[in-house]
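Missing here: one protein chain of the complex. Every other protein chain is in place.
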Amino acid sequence: MADPRFFTNAGPFALADLAARAGAELKNAADPQRSVADVAPLEVAGPEHLSFLDNKKYVDAFAASRAGACLVRPEFAEKAPAGMALLLTDDPYRAYAKVASSFYPLPPLTPGVAETASVHPSAVVGAGSQIDPGAVIGAGAEIGERCHIGANAVIGHGVKIGNDCRIGALSSIGFALIGERVYIHPGARIGQDGFGFAMGPQGHLTVPQLGRVVIHDDVEIGANTTIDRGAGPDTVIGVGCKIDKLVQIGHNVQLGRGCVLVSQVGISGSTKLGDFVVAAGQAGLTGHLQIGSGVKIGAQAGVMRDIPAGETVGGSPAVPITQWLRQSAELARLVRKKGR
Amino acid sequence: MADPRFFTNAGPFALADLAARAGAELKNAADPQRSVADVAPLEVAGPEHLSFLDNKKYVDAFAASRAGACLVRPEFAEKAPAGMALLLTDDPYRAYAKVASSFYPLPPLTPGVAETASVHPSAVVGAGSQIDPGAVIGAGAEIGERCHIGANAVIGHGVKIGNDCRIGALSSIGFALIGERVYIHPGARIGQDGFGFAMGPQGHLTVPQLGRVVIHDDVEIGANTTIDRGAGPDTVIGVGCKIDKLVQIGHNVQLGRGCVLVSQVGISGSTKLGDFVVAAGQAGLTGHLQIGSGVKIGAQAGVMRDIPAGETVGGSPAVPITQWLRQSAELARLVRKKGR
Partner (left out) sequence: MADPRFFTNAGPFALADLAARAGAELKNAADPQRSVADVAPLEVAGPEHLSFLDNKKYVDAFAASRAGACLVRPEFAEKAPAGMALLLTDDPYRAYAKVASSFYPLPPLTPGVAETASVHPSAVVGAGSQIDPGAVIGAGAEIGERCHIGANAVIGHGVKIGNDCRIGALSSIGFALIGERVYIHPGARIGQDGFGFAMGPQGHLTVPQLGRVVIHDDVEIGANTTIDRGAGPDTVIGVGCKIDKLVQIGHNVQLGRGCVLVSQVGISGSTKLGDFVVAAGQAGLTGHLQIGSGVKIGAQAGVMRDIPAGETVGGSPAVPITQWLRQSAELARLVRKKGR
């Protein structure tokens, strides 16, 4: 169903093939070799489409869907309309990601360096990489194999980028070591000076920022997000972190594995996050904090203290989420009681 | 009064001509053909200038002004100093916009493609359009007539842009269909992947984002703002919406007509706004909400529920604005009472 103006469908695929790709068990399939043309949402899918049911809010749409096949948890199988082939799985959304990526894989690269790109003679570009028009690659930079450097992106001197990375148009990267399969979205800023000044009434003196940004494998960094290099230690983004748009990450910050930072989050200098921390939109963390693994931080929360592993917090200043919900309710009650 | 280093004054204009352009009624004008050289604020305007009074806070400045002419509501006419020509109108600010645009129209384009721009052979550029140095236009893109594509802007494959659009320097646009007279400011990011992952301890799997961004006529999108393309449905920006700087709009979000989003607002995925919704600076909206037409959202508000049409909300979590004001007052009172 994706607009062919922008997307190229690699299908069709046989139903049994898709089930295998999804790691799902095929059920109610009259013909496992039947051809599936595309993925589509439940409401608009037809007999040639595969859909998915993840959120139980949509069970009615599932029961009424004309989709030829659907990824679904076993518990909802009995609600399926007659004639729908089922692909049973405990994680339909993850299975959908795999199927959709089969229909719409990343477009193939066109290796080579565009005429208007500027690659410094001392830079190295790996085999199979594509450098788009206007990209600028500095002295001594090393770009891995099968990388895509987007139009007008700027890669500073000495930067090292691993294999299979995608560097978005108009992004800038400096003072950074980047792993494999990293995806930097357009306009992201990686490696500029952290905000370090010796302040005083005679003027704020800039403190040289002598660290780097180290980005591990499988990280995504959103459009117009900014990640400052370390002041002396490095700024570190752990394996598999996913960072949304317009996020700010200060110098010396360290993220563990698999952290998720939603858009407009800000993390001040030297704060350290464990693994799989999630921060919702517009949350802010002050500097020099220790945030334990598995912590969840609510939208717009203002975190000003260390948080032990596994806790969920909300509010500004942030408190445990149940306390924050009670505080909000109590405040509303106080006003109601007064009849004002 | 604008610096001629940057702005070109298209005047002078006759007083009667300006009144006609503004849709205002001329009064107290000794000579309707008198020449007006420029617009200027009340405090600095001289006899050759036209000014305006919109906010009654400035009535004293109006009464003391040396401006030769002034746009003003009829009710303030009697406060005018002797000798000032009046242009009576019920909306002096809108009238000022028209007059100022007469003095300072958009500069004319210099049609053609700059030498260092890269336009893919399969792209189409309409008559009268100006493509600045370093701009990159991808395969199959269609640029309308009389468009201005700023320096180093990057337009992705297949993107369609209507007539009379202005695309700011260093902005990027992908997977998008754009109407007429749309103005994208520098550094805006349109059409990158939405933040869609099937999360899990074995790693967060990227979900292909298969929708587009559809931007209707007369929209403005501010500098460094980010608008993600849809995940399957489209992200839609309605006719005449005005979006300020550093705003984030997630995948599948839909804005109705004439919405106004002030800087640093964030709207999470799949939330839908009606017509003429206004969100003040730094407000945040979680995902999958329905916000009715005419809703007003206060600065820094955190909207976590649907809001019916016409309501005004504030606070985080957001509540009706009167309740929020009472809560803030009650909280202050509690602390005062305790003498702490």
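A and B are the chain letters, set down in written order, and residue numbers restart from 1 in every chain.
Definition applied: a residue touches a chain if its C-beta (ideal position, glycine included) is under 8 Å from a C-beta of that chain, and two chains touch if they have at least 3 such contacts.
The structure displayed is predicted, hence computed values, not measured ones.
Given that one chain is not shown, which residue among A:Q192, A:T235 or A:Q254 touches it?
A:Q192
Of A:M1, A:A100 or A:V136, which sits in contact with the chain we cannot see?
Final answer for the missing-chain contact: A:V136.
Out of B:G162, B:G258 or B:P317, which residue would touch the omitted chain in the full complex?
Answering carefully, the residue with contact to the hidden chain is B:G258.
Please give every residue of subunit A in contact with the chain that is not shown.
Interface with the chain not displayed, on the subunit A side: 116, 118, 134, 136, 140, 152, 154, 156-158, 160, 170, 172, 174-175, 187, 189, 192-193, 195, 197-201, 203-208, 210-212, 224, 226, 228, 232-233, 246, 248, 250, 264, 266, 268, 282, 284, 286, 300, 302, 304, 316-317, 319, 323, 326-327, 330-331, 334.
In terms of residues, what is the contact footprint of the unshown chain on subunit B?
The missing chain touches subunit B at positions 1-3, 5-7, 39-41, 91, 93-94, 96-98, 100-101, 103-104, 114-116, 132-134, 150-152, 168-170, 185-187, 218, 220, 222-224, 240, 242, 244-246, 258, 260, 262-264, 276, 280-282, 299-300, 316, 328, 331-332, 334-335, 338, 340.
In this section, only the chains that are shown with their structure count from here on.
Can you work out the whole-Å distance between the CA centroids of subunit A and subunit B?
Measuring from centre to centre gives 29 Å for this pair.
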